[in-house]
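Here the complex is missing one protein chain, while the rest keep their positions.
== chain A ==
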Amino acid sequence: METSVELTGSLPPPRSRIFKIIVIGDSGVGKTCLTYRFCAGKFPDKTEATIGVDFREKAIEIDGEKIKVQLWDTAGQERFRKSMVQHYYRNVHAIVFVYDITNAASFQSLPAWIEECRQHSLGQDVPRILVGNKCDLRGAAKVPTDVAQKFADSHSMPLFETSAKSPGDNDHVEAIFMTVAHKLKSQKPLVLSQIPGGRDVAPLKQTEERGAFTCAC
């Protein structure tokens, strides 16, 4: 499998931290492309429907600390994901909701995805971000930015609009995930008392940092 190859080639040193980030959204919104863009730096030539999940990892360095970002590129099609859902949400550190700005339905089903997260008992302390993909097709946009921004605000998520395809957005895609990584890193500093239950302390931290963690758009 492609994924396992990707992984075995880059096993991180045991002490570096891993952030498990799941990318979810309707099928065809570009989750695979987005994650591929981030990890491989380019837009994939051709993609097929993801079955179950694909794993992508990228080593990054934040403030001198090496960190592995482990992206779980989940399947959007119900039949390819239904038996996998519990694995997705296990010990997840952050969630990236993706919709397609040219597809209103993908935006409308976001509440269902958020509800799924909620059903899997993920607290508000798990950082979530909302990504509107396919900005290169701005002309065919069906989801206005202000509507999306309102939605994002109502769920207290930052919104990013980007394109995994357009070559100029490379930094942007990277910036999005880096933002998440920064957020996670700052949320789980290497303080003793917070090791076992790092996530439990998050709400406090999050409120402090909300100002800094705003939408880049």
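By our rule, a residue touches a chain if its C-beta (ideal position, glycine included) is under 8 Å from a C-beta of that chain, and two chains touch if they have at least 3 such contacts; residues count from 1.
By definition in this document, contacts and distances are computed from a predicted model.
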From "GPI transamidase component PIG-T", "V-type proton ATPase subunit", "Mitochondrial import inner membrane translocase subunit" or "Protein Atg16l2", the hidden chain's UniProt protein name: "Protein Atg16l2"
I'm checking contacts with the chain that's been left out. Which of A:Ile62, A:Met84, A:Ala104 or A:Leu137 qualifies? A:Met84
Across A:Lys20, A:Arg37, A:Lys58 or A:Arg128, the one contacting the chain not displayed is A:Lys20
Could you list which residues of chain A touch the chain missing from the display? 1, 3-4, 14-15, 17-18, 20, 51-53, 55, 70, 72, 79-80, 82-91, 119-121, 123, 190-197, 200-201, 204
